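One structure is given here, and the rest of the page talks about it.
The other protein chains are all here in position, but one chain of the complex has been omitted.
After this line comes subunit A, so read on.
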Amino acid sequence: MKVLAAGVVPLLLVLHWKHGAGSPLPITPVNATCAIRHPCHNNLMNQIRSQLAQLNGSANALFILYYTAQGEPFPNNLDKLCGPNVTDFPPFHANGTEKAKLVELYRIVVYLGTSLGNITRDQKILNPSALSLHSKLNATADILRGLLSNVLCRLCSKYHVGHVDVTYGPDTSGKDVFQKKKLGCQLLGKYKQIIAVLAQAF
């Protein structure tokens, strides 16, 4: 049943990605066909590589903007508060086949997308004046959405992968403010780390 739950709907979800996408997904049929609404582009892999490179280029700046906006002790305790110790983060194996790598990339992008949505929501409330941070978060989320769409197209068109089991980032809505800051910082630290690996692997 768990496997069934992760079907085409996650894919549809990410196509209409919004903040707070970490909510439970509706159950989808097992034999959902691999259907996409738009034809895939020819040079999908090039676009995926380009998007990964773009994300990799801006990840560090986003990380710095984030922890600076949180105030002390974050900038001076990055290893303790912003270490990439994210539980349940999807794994990635750079030496796998393209299909396997794409599937893992898909999981990672879904995870990052939901987490980034939570962070953006939190920061807009907590730091309403940090416009630069908001802008960077939004831009990153936009690129992630495009990347997910391209990965989906590639998986569907070449490997006929109809569904992928995914996990989502932790829901921070019930956490206290300090914990939200810390989780966001850890996630962005992890994002900075993994996006470099992904950009290298593709």
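Quick notes on this structure:
Just so we're on the same page, a residue touches a chain if its C-beta (ideal position, glycine included) is under 8 Å from a C-beta of that chain, and two chains touch if they have at least 3 such contacts; residues count from 1.
Just so it is clear, contacts and distances are computed from a predicted model.
Its record in UniProt calls the unshown chain "Oncostatin-M-specific receptor subunit beta", which is the match among "ER membrane protein complex subunit 9", "1-aminocyclopropane-1-carboxylate synthase", "Transport inhibitor response 1-like protein" or "Oncostatin-M-specific receptor subunit beta".
Screening A:N60, A:N76 or A:Q200 for touch with the missing chain picks out A:N76. Subunit A meets the missing chain through residues 70-74, 76-77, 80-81, 125-128, 176-178, 181-182.
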